[in-house]
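The complex is shown incomplete by one protein chain, all other protein chains being positioned as in the whole.
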Amino acid sequence: MSALLDVENLRVRFRSLGMLRALATGVDDPFIDAVCDVSFQVREGETLGLVGESGSGKSTIARTIMGLTPAHDGSSIRFGGDELVGLPQRSFTAHRRHMTMMFQDPVGSLSPRLTVRSLVTEPFKIHGITGRDLDKEAKRLLEMVGLTEDFARRFPHQLSGGQARRVGVARALALDPKLIIADEPTAGLDVSVQGEVLNLLARLQDELGIAILIITHNLNVVRHITDRMAIMYLGRFVEQGPTEDIFHNPRHPYTEALLSANPEPDPDARKNRVEIKGEVPSLMNRPQGCEFHNRCNYAQDLCRRKAPGVSDAGDGHVYTCHFPLDGG
Amino acid sequence: MTQGDAALLDVNRLSLDFGSPRGRVHALRDVTVSVPKGRIVGVVGESGCGKSTLAFAIIRLLAGNAEVTGGEIVFEGQNLLDLNARQMRALRGQRMSMIFQDPMTALNPIRTIEQQMVDIQYRAPGGQAGKRRHAAEALDRVGIPDPESRLQAYPHQFSGGMRQRICIAMALLVEPALLLADEPTTALDATLEVQIIDLLKDLQRDIGCSVLFVSHHLGTVAELCDDVVVMYAGEVVERGSVRDIFNNPGHPYTQALLQCDPGRIRERTRHLPTIPGNVPNLLGMPRGCIFKDRCPHVFDRCRHERPAHHAIATDGHTASCHLLDQTAEAPA
């Protein structure tokens, strides 16, 4: 399959100091890299998971792809073959028909004074698509996500988290997108509802062949729904590859720690947990050498001096570590 | 739960309503929970099941529209509902303390950690220097590096995980008999979550206090707790030791809840189990079993008779389900 979304050397910088403050303190680089040297592809009809802890830059990637945050020079985001970086807003809007984004807060990402009917048919109005029976469209879209017609009259605050999430999916589907970016689609939902939403996404993908980019911190979700996954730390990918492969055979120590930091609902699972020390360092103060070395259980002298390059374990499984964990 | 141990806290048939413009919401109904000395009791359930309300009712920090309509909360031999505000204040931060879900807002942003930690020792004898030393020791115990100098810092100078550690240090400063923890790891990342759970475990062992741990996360409960209480829509549907609940769940809701957790599904699947239907509205008094609308085993008796707690095993493992009623005939 060809790549629907092709991201290369993505870099996103944020200003950390005001212009005057930077001049006064003599800081010559008042920026931080929220995302750094990130490259990945999403193929048609597949699901890629971006995993990382808060502040790792995973949501920034999503917003940059959607054109809500500018990418730094030298980055490249190609969608369906067209370069998106540096595109003026007007031309960007045309691409937004084919890729949509679902935001984290199921209720908070719906405009509070609009009815569900207005919400799901809004994409038609935004993109000036006329000549459609909006009532019929609303009914069709709600049906697709398993909501009855009666919901059309409701306001967002009258929906439960799961119902609001379904409405979010319905409006994402309105214009037959090729790619859906889902930022923490199950955040804040109870486990019983979580399954409903994930099943819905899986079913729609099977029926409509949509590619999905899922951003989450929940590894249990990633394991069941994604084909491939990437793990982020301090704005960089530390490991990327087929999901099953990474779960069974993680190469990067951070991946290993993240996988074992998943408390299992089994009181007898007294596993030998790989715990990592300390907390994620500040983006303003990135460690020298390998950026994970100060929390890594296996760090050696080399790690403190030299940043590791990208190594390939085959089958598209890549990682950045001097001393990768042994497979098996 | 384990017999023999005198219970530190006994919540007996507690019922609580919230007044709302649309009527009374029966948020807790006949909730019975017992916390033995030196044990960690987990309260699990999905959002809106009343688990946090229970914790806030115990420490009596509920909103003004809450009204206890029945039952008692017996803590160290006295019913907390009989105490006046002054007596209750004397208990809080002395015999019982609480840690909250959001470490970002649980500390006063304009005062230093030292000021806040010395303040809460106002009842303790001794001078400023002693209290300060005590605070530094507490920070050291929860794993804050360089506590002496960090005492001068303000809350915003700490990360979320560090702030939750400070909250825990403050809650345990007085060595309370009971620690109430309301989803203390929900706002934290996974790697920090396991750090905090381990910390809580170690501290509980050192101090020997009892903990009521409220969480929606089955994994953390399984990892941390000795006993578990499962709540659904304002009622306790099952209670037992952590192994009983996770290995041999008796109530259909507990069974469904465990099935839904993707962490327990070993095989990769594109179709995850769910619990169909919605949580019932608590505005009116529900008739019959609270779980009847979503239960796969529902039968006639469930629709009009509210099930009592039936024993599943002799060790105190009970569930409120008609299916477990040994005296009745099995449904056709």
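A and B are the chain letters, set down in written order, and residue numbers restart from 1 in every chain.
By our rule, a residue touches a chain if its C-beta (ideal position, glycine included) is under 8 Å from a C-beta of that chain, and two chains touch if they have at least 3 such contacts.
Simple rule for what comes next: contacts and distances are computed from a predicted model.
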Study note, to complete from the structure: Among "3-oxoacyl-[acyl-carrier-protein] reductase", "ABC transporter permease", "CoA-transferase" or "Septum site-determining protein MinD", the omitted chain is listed in UniProt as "ABC transporter permease"
Review point. Taking the entire complex into account, which one of A:159, A:189, A:259 or A:276 touches the absent chain?
Key: A:159
Revision key, fill the gap. Touch assignment to the omitted chain, from A:44, A:122, A:137 or A:227, lands on A:122
Exercise for review: Would you mind spotting which of B:79, B:105, B:157 or B:281 touches the chain that isn't drawn?
Suggested key: B:281
Exercise for review: Please pick, from A:27, A:68, A:284 or A:302, the residue that touches the omitted chain in the full complex.
Suggested key: A:68
Point to revise | Absent chain, residues of chain A that touch it | key: 63, 66-68, 92-93, 96-97, 100-105, 108-114, 122-123, 126-127, 145-148, 150-151, 154-155, 157-160, 162-163, 166, 171, 196, 199-200, 202-203, 206
Review point. So that we can see where the missing chain sits, which residues of chain B does it touch?
Key: 21-22, 270-271, 274, 276, 278, 280-281
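Here is the rule we use: only the chains that are shown with their structure count from here on.
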Check your understanding: Which of the residues in chain A end up touching chain B in this complex?
Key -> 53-54, 160-161, 190-196, 198-199, 202, 206, 217, 219-221, 223-225, 244, 257-258, 261-269, 273, 275-276, 279-280
Exercise for review: Would you mind writing out the residues of chain B in touch with chain A in their complex?
Suggested key: 46-47, 159, 161-162, 189-195, 197-198, 216-223, 242-243, 246-247, 256-258, 260-265, 268-275, 278
